[in-house]
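Worksheet for the structure shown next.
Heads up, one of the protein chains got dropped from this complex, but the rest are sitting where they should.
Coming up: chain A.
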Amino acid sequence: MTLDVLYFAWVRERIGLPRETLETQAATVADLVAELSAREERYAAAFADTSALRVAVDQALTDFDAPLTDAREVAFFPPMTGG
């Protein structure tokens, strides 16, 4: 499937780009993280501690074990600091 993957805040800085489109067979968010981490050191560094990260699938917050069935957009970012 084709997936848009977005990165924000220090995740964006560590990986070095705000978004990319990729082809993947990842079944869950965790599978996608493993696939990205295996690619290059900068991804492995950004995803080293997923407890420090949050994930949204199609713009809704979810968990790292969430399925990617029919997903079009996945975003990774640190805990939010609004207000």
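As a convention for this text, a contact is a pair of C-beta atoms (placed from the backbone, for glycine too) under 8 Å apart; a residue touches a chain by one contact, two chains touch by 3 or more; residues count from 1.
Just so it is clear, contacts and distances are computed from a predicted model.
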{"item": "Chain not displayed: protein name in its UniProt record (\"Aspartyl/glutamyl-tRNA(Asn/Gln) amidotransferase subunit B\", \"Molybdopterin synthase catalytic subunit\", \"Succinate dehydrogenase\" or \"Cytochrome o ubiquinol oxidase operon protein cyoD\")", "value": "\"Molybdopterin synthase catalytic subunit\""}
{"item": "Absent chain, residues of chain A that touch it", "value": "6, 8-10, 56, 59-61, 75, 77-83"}
